[in-house]
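Structure first, then comments.
Only a single protein chain was left out; the remaining protein chains are all shown in position.
Letters A and B name the chains as they come in the text, with residue numbers starting at 1 for each one.
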Amino acid sequence: MTVDEHARRHPEVWRRFSPRQTLVRYAWYLGIVFVAVWSVSNLDIPWFYFLDAHTQAGDLITRMIPPDWAYFDEILDPLLETIHIATLGTAITFFLAFPVAILAARNISPNAMTWFVARFILVASRSVNTVVWALLFVAIFGPGPVAGIWAVAARSIGFVGKLTAEAIEEIDEGTVEAIEATGASRLQVLMIGVIPQVLPVIYGTMIYRWDINIRESTVLGFVGAGGIGIQLYASINQFAWREVAVILLAVFGVVIVSEFVSAIIRQRIN
Amino acid sequence: MTTSTRWRPPKLIANPLHRHGLTLLVVAYLIWSLGTLDIDWNRTAQGMGRAGDILARMFPPDFTRWQLLVRGLAESVQMALAASFFGMILAIPLGLCAAGNLAPKPVYLAARGIISLTRTFHEVVIAIFFVKIFGFGPLAGVLTLIVASVSFIAKMLAEDIENMSMSQVEAVRATGASFPKLLIYAIAPQILPRYLGVSIYRLDANVRHSTVVGIVGAGGIGQTLAASFSRYDYDFSLAILLTIIALVFAGEFFSTWVRGQLR
Partner (left out) sequence: MLTINNLVKVYPTGKEALSGVDLTVSEPQVVAIIGSSGAGKSTLIRCINRLVEPTSGSIVLDDTDVTALSRRGLRRARRRMGMIFQEYNLVERLTVMENVLSGRLGYVGFWRAYLRNYPPEDIAAAFELLERVGIAGYEDTRADALSGGQRQRVGIARALMQRPDLLLVDEPTASLDPKTSRQIMRLLCELAHERGTPALVNIHDVALARTYADRIVGLHDGKVAFDGPADALNHEVLTDIYGEEDWSTTLADAEDGAGKPDRRLHDEVEHEAAAG
């Protein structure tokens, strides 16, 4: 073995990455930092606000204590309304998301056109936030829980539909083949061969979405679509911080309980 | 032949008492909820006509004020990018503290408490508080999105750390490595791919959420949208909505692509 060969086989310096790889990595880091700096600087952030932010926040919290417990009686009905909006909205979703999901699943959608339209519905439904949907439905149905229910449904179609379509795309094709081989019609294949396979996924997704919807329903009142949000918005605007504290605690309780319930039901489905 | 020839189709819920009970419960719930909800049926009935009216006024979408649109859009994207960046960084310490297998019990409980508290409240609720503290504008929006991102990424991070292989950590600890060294040699390699994946997903979620914090005055295209709605400028609203949909679609495409590259 010559000295050269030895040096090549046993170099004294070992590097995990080649210089080129290192360069690329640092270019990525630099790019990310650059994007972050550009974003922040372009937002015109008034940095001096941070100077007294902690006193402001502290002030806010001290004004919330003690919570005005007597106010709880008044928010009981709005709290129930919030839960109703989430539940009824999710229930409507079940009927609307199903056909869209079937058309949006590549393997059973009748043709490229139906697939595209269904996919567009799913993307549109998910891109538009529940609160934005609520704006639209308040314009249509006027202020109140009906707008909220439809807003929740409109946003949930995309969520439930997308996950269901993905589940349909992953079903066992053999079963579908077997049902087709009996001479069954398209609808029958769908009903016997496809739907039983994805039903657990649909139930699970619906329950999961229900507990997200509870959280979403708490703010629909900000745009007039019913629920506890109306009281929250009013109390904040009247600087009634001790009422705000009660509402927030109540919302916290409802959301935690609904999350717990949803987790238990989903566990039992599986 | 001894076998029975009667067959009843199976029911979803075998016990008839439970089955009928559930049906009854659902019907009772519907009556109760629809009865107690404060619904103005007259106004609702007009809805169909109104929907047609609004739809008619939405078409064709009005893109003539595109400068306004682009400005709002850019602000939303910048808010999302900045929030994702800071969210990613701040989530690391919180995530480590919230991992039951690394953090001491009191730290763990405190971190979990922060995560569930911030996760409970909707972005809009958090936004309205930041608006009260920092005034109207994108700062309140960015802070809202940062809070939501930190809590989301930290929760995922903590779960990944709790599910990672402890034997690798033990092996590195056996070499006499300190905790920071443990972090970079045994923990980071196991959780880094998922952490990056979750962060990229969060970027795409932030783009979506950035459109809504504007409704309470926290900046971004949501503010433009809310304004157009309140002025019954429905054709402009549709233009904004279509732009948001395109933006979310592009963001999702980008995040799927990046996550594909990370694998």
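As a convention for this text, a residue touches a chain if its C-beta (ideal position, glycine included) is under 8 Å from a C-beta of that chain, and two chains touch if they have at least 3 such contacts.
Nothing here was measured: the structure is a model prediction, and the numbers come from that model.
**Q** Among A:Thr2, A:Ser18, A:Thr62 or A:Ser185, which one is in touch with the chain left out?
**A** Considering all chains, including the one not shown, the answer is A:Ser185.
**Q** Taking the full complex into account, what residues of chain A touch the chain not shown?
**A** Residues of chain A in touch with the missing chain: 172, 174-175, 177-185, 187-188, 191-193, 196-197, 199-200.
**Q** In the full complex, which residues of chain B touch the absent chain?
**A** 1, 3-7, 9-10
Quick note on the criterion: only the chains that are shown with their structure count from here on.
**Q** Compute the distance, rounded to whole Å, between the mean C-alpha positions of chain A and chain B.
**A** 4
**Q** For the complex, give me every residue of chain A touching chain B.
**A** 32, 35-36, 38-40, 42-46, 49, 53, 56-57, 60, 77, 80-81, 84, 87-88, 123-124, 126-129, 131-132, 135-136, 139-142, 144-146, 215-216, 218-219, 222-223, 226, 232-233, 236, 248, 251-252, 255-256
**Q** In the complex formed with chain A, which residues of chain B make contact?
**A** Touching chain A from chain B are residues 29, 33-34, 36-40, 43-44, 46-47, 50-51, 54, 74-75, 77-79, 81-82, 85-86, 116-117, 120-122, 124-125, 128-129, 132-135, 137-139, 142, 208-209, 211-212, 215-216, 219, 222, 225-226, 229, 232, 234, 241, 244-245, 247-249, 252.
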